[in-house]
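Everything below concerns the one structure shown next.
Every protein chain except one is present and positioned as in the full complex.
Let's look at chain A:
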Amino acid sequence: MQTKNTKTFYLIPYFAWIILFVIAPIALIAYYSLFDLSGNFTLDNYKNFFTSIYLKLTLSSFWYAFLITLFSLLVAYPTAYLLTKTKHKQLWLLLIIIPSWINLLLKTYAFIGIFGLYGPINAFLNVFGFGETQILFTDFSFIFVSVYIFIPFMILPIFNALDKLNPSLIDASRDLGASSWTTFSKVIFPLTTNGVKAGIQAVFIPSLSLFMITRLIAGNKVITLGTAIEQQFLVTQNWGMGSTIAVFLIIFMVIVMIITGQRDKGANSNGKN
């Protein structure tokens, strides 16, 4: 019953949103990245990015983002799998999601206490005869807290993919004599790769630009692209350089999206979608 006019009318909010909040900001960032401190048009910012410490920074950001994603996946997949097998799976899922409603800063501050020299973890280690161990401000604490924060975003898409999986496929695999491992590697996992990819996107991309946790939990011993952008905008007030780093961050994100893109559409469909 929709005429052409009403269709256009419905599209207005969508396009307004996209133009105002997606295209305009990206265009502005690209625009600012072409100016130096005194407002001259230049490509120096880009040259600077390739010659200086920013390359090293990019590599280290990628490395930590990779580790965070890997550990998130290692924890999330079995968890999501177990969740689909429980009786009240929606309740369990809710319990995992609820902590992500709590303010990020609050959770991060809590870990400063938990990981402290006189915190519960060290008290626990003491019982087993380990001395006071420096946990806060290490790579371990950084990755642990980041994984903790990102894990709901990894579990959700995997859970959805597993939940949609048609159980008769697993039964069929078993009936045909496949071992549990073969069933997993040849049937379950391939059919849930889209969930895994979505999870990787949801974890890897924000990990690249983490900046508050790097200070509070890693004591600035881990530096990411996010830290560099924050500094360029707020301290150095070099909007050009800050925008340049942001442009590269956007490019990296697009690349990650393409790599993890859902090429094989419908692989996990069981008739519902």
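Just so we're on the same page, contacts are C-beta pairs under 8 Å (C-beta built on N, C-alpha and C of every residue); 3 or more make two chains touch, one makes a residue touch a chain; residues count from 1.
Keep in mind that, in the parts below, contacts and distances are computed from a predicted model.
Undergrad: Which of "Fe-S oxidoreductase", "Xanthine dehydrogenase family protein subunit M", "ABC transporter substrate-binding protein" or "Cbb3-type cytochrome c oxidase subunit" is the UniProt protein name of the chain not shown?
TA: Checked against "Fe-S oxidoreductase", "Xanthine dehydrogenase family protein subunit M", "ABC transporter substrate-binding protein" or "Cbb3-type cytochrome c oxidase subunit": the hidden chain maps to "ABC transporter substrate-binding protein".
Undergrad: Of the residues listed, A:29, A:143, A:223 or A:256, which one is in contact with the missing chain?
TA: A:223
Undergrad: Which of these, A:134, A:168 or A:185, touches the one chain of the complex that we don't see?
TA: The missing chain is touched by A:134.
Undergrad: Can you list where chain A touches the absent chain?
TA: Its contact residues with the unshown chain are 37, 52-53, 56-57, 60, 112, 116-118, 134, 136-137, 139, 215-216, 218-223, 228, 231-238, 241.
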